[in-house]
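Can you read through this structure? Questions will come right after.
Omission of a single protein chain aside, the complex is shown with its protein chains in their original locations.
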Amino acid sequence: MKLLYFAWVRERVGTAEESRDLPGSVQTAGELKTWLAGIDEGYAYAFEDQAIIRVALDKKLVEDDASLADASEAAFFPPMTGG
Amino acid sequence: MKLLYFAWVRERVGTAEESRDLPGSVQTAGELKTWLAGIDEGYAYAFEDQAIIRVALDKKLVEDDASLADASEAAFFPPMTGG
Amino acid sequence: MRIAVQLEPFDVGAEIDALHARNPAIGAVVSFTGYCRDEGGALAALELEHFPGMAEQALAEIAEEANDRWPLQGATVIHRHGKLAPGDPIVLVVTASAHRRAAFDAADFLMDYLKTRAPFWKKEHPSDGTSEARWVNAKAADDEDAGRWS
Partner (left out) sequence: MRIAVQLEPFDVGAEIDALHARNPAIGAVVSFTGYCRDEGGALAALELEHFPGMAEQALAEIAEEANDRWPLQGATVIHRHGKLAPGDPIVLVVTASAHRRAAFDAADFLMDYLKTRAPFWKKEHPSDGTSEARWVNAKAADDEDAGRWS
């Protein structure tokens, strides 16, 4: 799956974009956050407060219980601060 | 006293500006409306619904009970419709 | 505070730029432009009568009141008079503040107050060429809008 990171999530994981094979047990956006948090220290730091990290599947904002089944891309970022 | 009229009040009285000596019994803006209404048919028509006619003394909006004592100019007009 | 009552059109972009003037304390500028509508083709022209002297004074007082109520970095109010055609701009309000809430509320307030307190009167000239021009009636809704702020 294609994974994108923005703002301080990007800085903490150390990459803007990558591709990863997800284990079958990772079925939802929230489960994907938990799984990513276990990769290494940088990912753990990025996802230390999982609840505030926003997820977009194929460029649509979703809740943590959203299924990854039909998504080809997941993006992770902090709460937006535009405007 | 200098008297000014605007919009349909002006059209009904038939003049934009005039000067009139007021009788001593006319002390307030409201009393001036009533007095003007008695001048002729045009004035009567202009002031037929006295309550909705606005008054400005020396270019300041006032209520009907405002005293004419220090005013040199009184203006009469319908509710404003600018903007 | 910039207040103007004029026959000429105004330049909205130039007024916004002049108010902002690259003042780095300003984070938000809101503008309201009111235009003459054609009322579905029924209106040929709009005539705006005003009370010279009092109009400028009333607009300045309303702008001062907005300035007292909100932390503004500045405000501009321009109202035209004379004969206008559908599509012509009539009135412009611009407000500048550090934050968006104050800029929005002050512009909204200025328009509400201006409608009920500034001495301007609109007369509509119909496009059918036969019916007489008629004075626009004040709307009860405008008094209610102005009442929101007291």
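Each chain carries a letter (A, B and C) given by its place in the written order, and its residues are counted from 1.
The criterion applied here is as follows: a contact is a pair of C-beta atoms (placed from the backbone, for glycine too) under 8 Å apart; a residue touches a chain by one contact, two chains touch by 3 or more.
Keep in mind that what you see is a predicted model, and the values were worked out from it rather than measured.
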Neighbouring shown chains of the undisplayed chain, as defined at the top: A, C
Identified contact with the non-displayed chain, of C:R2, C:H20 or C:K83: C:H20
Residues from subunit C at the interface with the omitted partner, ascending: 11-14, 16-17, 20, 22-38, 40, 86-87, 98, 100-101, 103-104, 107-108, 111, 145
Touch list for subunit A against the chain that is not drawn: 4, 6-8, 56, 59-61, 75, 77-83
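Note that in this section only the chains that are shown with their structure count from here on.
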Intercentroid distance (Cα basis), subunit B paired with subunit A, Å: 72
Intercentroid distance (Cα basis), subunit C paired with subunit A, Å: 48
